[in-house]
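Note that one protein chain of the assembly has been removed; the remaining protein chains are unaltered in position.
Letters are used for the chains, namely A and B, taken in the order the chains are written, and counting of residues starts over at 1 for each.
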Amino acid sequence: MIIATERLSKWYGQVSGLNDVTVSVPEGITGLLGPNGAGKSTFMKLVTGQLRPSTGTVRVFGEPIWGNPAQYHKLGFCPEQDAFYDHMTGREWLEALAELHGMNADTAHAAATRALEAVDLLDAGDRKIGGYSKGMRQRVKLAQAIAHDPALLILDEPLSGMDPLMRRRTIRLIKEWARAGKTVVVSSHILHEIEAMTSNILLMHNGRIVAEGDVHQIRALIDEHPHRVWIRAQDPHAVARLLLGGDDVSSVKFAEEGVIVETAKPDAFYTRLTALAASGEAGAIEEVTSPDDNLQAVFSYLVKQ
Amino acid sequence: MNEPAVVLDGVSVTYGRHEALRNVTAELPTGAIGLLGPNGAGKSTLIKALLGLLPPSSGRMRVLGYDVRESPLAIRARVGYMPESDAHMRGMTAVSFVAYCGELAGLPSSNAMQRAHEVLFYVGLGEARYRNVETYSTGMKQRIKLAQALVHDPDLLFLDEPTNGMDPKGRDEMLALVRDIATMKAITLILSSHLLPDVEFACDHVLVLNRGAVAAQGPIATLKGTSGRVFELRVKGGNASFLDAIRAEGLGCDGETTGVLRVYVPEQRPTQALFQIAAQHGVQVRHLRASVPSLEDVFARALGEPLDAARGKEV
Partner (left out) sequence: MPIHDQGYRHYAGDRALHGRGWWVIARHGMVAPLRERRFLALLLFAWSPFAVHAVQLYLGATLVRSAFFVATEETFHTFLSQQRLFVFFITIYVGAGLIASDRQSNALQVYLSKPITRHDYIGGKLLTLAMFLAAVTWIPAMLLLLLQILFSGSLDFVLDHPRLVPAITLAATLQVVLAAVTMLALSSLSRSRRFAAMLYAGLVIFAGLLDTVLEGVTRNTAWMLISPQNTLLFIIRAIFDGPPDNVALLGSAVAALVALLIACVLILERRVRAVDVVA
C-alpha cells in the first residue's frame, strides 16, 4: 500500500479535522471525495507531511512522513490555492523549486524543461507568471508537482480554471502518469471528471471515511437502495409484462419510450434481461442504462444531510 | 416574445492594443444560452460590453431591445450579473446586502427589503440571512451572489461559473436553481462555464468564442447532429472470448481497457445480436446506449481540435 494510515486523527483546538481514520491507498489513481469540510485537505496535508497527526500514524511508502524530509522527494503536491511569485517566469519558478529538492542547476533546468513540456507550457515558460491566464497558472502548478518525478502525486482540484479541452488533456495526462507507475490521489468536486479518471474512490464525510474502493462494488453493496434501470424498447408493455414475472424486480414504471425498473438483485435481474433481449420475446431492446450506477448517486446516497 | 434577447452586430472591442473581440455577430434567443470558450477567448469581455461597461470600437449591440450605447442604464436595471469572483460588502448581513443591491437597482427601500427576504429563501439561504456575509462558506457565498443578481427581478441574467468551488451537493442545487430560473421563471440566462455537463444540463443554446471571434452558435441539439451506429456497452462477466465472439460476428469493438466498450454495429444488424452473444457467454449486459456526440465534441470541433476517439469515460 502506498499510503497507510492507522487510527489517524487531527484536531485544531476544539475543531475536529480527521477522526480516527484507518485507510490504505493502493497504486493507481484514487479519487478523494467529500463535501466541503469533510477533512480532505486535512488528510492531504497529513499525507504530505505538512501537519503533524494528533494521534495515530500515517505512513507513505512504508515510512512515517511527518518530520521525515528525506521522503519528501517522493511526493508531489498540487494545492488548490493560487499563490505564486508573479514576477518570476514559469521556468525560473520551477527551477527554484527543483533546486529546493536538492537538484543542481543543470538537473533542475532539465527537469523544468521536461515538466513544462508535459503540461504544454514550453513556449510560455519564459514569460512572467503574473501574465499567465488562469489555466496556465494551474498548469504550472501541476508542473511543479511532477518536476522532481515523484512516485506519489497528491492533486487538489487540479482542473480548476481550465477550459473544457484542457481539462480533457489534463485527465489524459494524469492517466498517463498512472500508467507510468505513479500513484495519484485526486481530490475534486466535479464527480464526472473523477469518473473519467478512475473507479477507485475514497469518500470522506465529517472527518471520517465513508467508503473506499471500486465505485461499482460500493454501489452493488448498497442493497437497501434498489438499482434503477432504464430500458428503451420497441414494445415497453411487453417488456414490462415479461420482467414482472421474476422476483428480482421490485417495481416497474413507464416513461417516455421505455420502462424504469427497480431491482434489489442486480445480478439475477441483468442475467434475465440479457436473455430476454437475446431471445427477442419482448421485441427489440434498444437501450439499457442505469442512471444511478455512477459516482454521483453513490455520493448522494452515502453523504446524506 | 420572439425577439432575441441579445443581438450583436459586427462588434469589436479593443483593450489597449489587444483586440479582445473581433467582429462578433450573433443573436442570442430567449431561454438559456451557454457561453463557452477557452480562457482569453473574450467571454468576460463580451459580458462587460453587453453591460455597457466597455465601449466597443465598432458594431452595435442590443440587449432586451435596448441599444447598449444609448441606454446602458436601462439595460442594467433589467439585467442581473452574478460575477465569478467573490463579491460582497464589508460588515453587512445577507439581507442588508441584498436589499442594498435592490435599492441600487431602483427599488424603493421597503420593496427592496421584501424582495431580499424572498430571494434569499429562494436560493436556499433563508436560515442564514441575518448572518454577516463574511462568515459564509463557499457555497453560501455563491448563493448570495445569485440572490443579489435576482433581487430586482431581471429579465436577463448573466451567470459566470455559478458552481465555482461548491461541493457536489451544492453544485446540484445550484444547477437545479439555474434550470428552474430558465424554464419556470421565464428569465433568459447566459451561463458562462468551463464545465460542459453543467451547460448541457441547463442550456439549450450555445455560443462558442475563440480568440475573440465566434466559433459556433446555435441550439445544442442541432450542433450535436445525429449519431451513428456506435454503441457504448458495459458488461459484467466479460472476457476475451466474449470480445472475440463479438468481433467474429463482424461487429467492430474497442476500448477493452477502459471498462466501456465501443461497438460498431452496421446498419442492417439489430442490437439483438449483441444480447445474443452475451447470453451465450453468460455475460450480463449492464449498459447499452447509442453513442451521442457530446457537447465536448461540439466544443472541440468548433475550436478546430481533433476529436477524442477513445474517450475512455467510465459510465
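By definition in this document, contacts are C-beta pairs under 8 Å (C-beta built on N, C-alpha and C of every residue); 3 or more make two chains touch, one makes a residue touch a chain.
None of these values were measured; they are calculated from a predicted model.
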> Among the chains included here, which ones are touched by the excluded chain in the whole complex?
Replying inline: B
> Among B:G124, B:P168 or B:G212, which residue is in touch with the absent chain?
Replying inline: B:G124
> In the full complex, which of B:H88, B:R131 or B:K236 touches the chain missing from this view?
Replying inline: B:H88
> From the list B:G10, B:P108, B:G252 or B:P270, which touches the chain that is not on show?
Replying inline: B:P108
>> In the whole complex, not just what's shown, which of B:R62, B:R76 or B:R129 touches the removed chain?
In response: B:R76
> In the full complex, which residues of chain B touch the absent chain?
Replying inline: 15, 44, 47-48, 51, 53-54, 73-77, 79-81, 83-91, 100-101, 103-108, 111, 115, 118-119, 121-122, 124, 126, 148, 150, 152-153, 173, 176-177, 180, 184-185
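FYI, only the chains that are shown with their structure count from here on.
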>> Distance between chain A and chain B based on Cα centroids, please, to the nearest Å.
In response: 23
>> Considering only the defined contacts, which chain A positions touch chain B in the complex?
In response: 33-37, 133-136, 161-168, 175, 189-192, 195-196, 199, 267, 270-271, 273-275, 277-280, 284-290, 293-294, 296, 299-300, 303
> Can you list the chain B residues touching chain A in their complex?
Replying inline: 36-40, 137-139, 165-172, 194-197, 236, 259, 270-272, 275-276, 278-280, 283-290, 296, 299-300, 303, 305, 308, 311-315
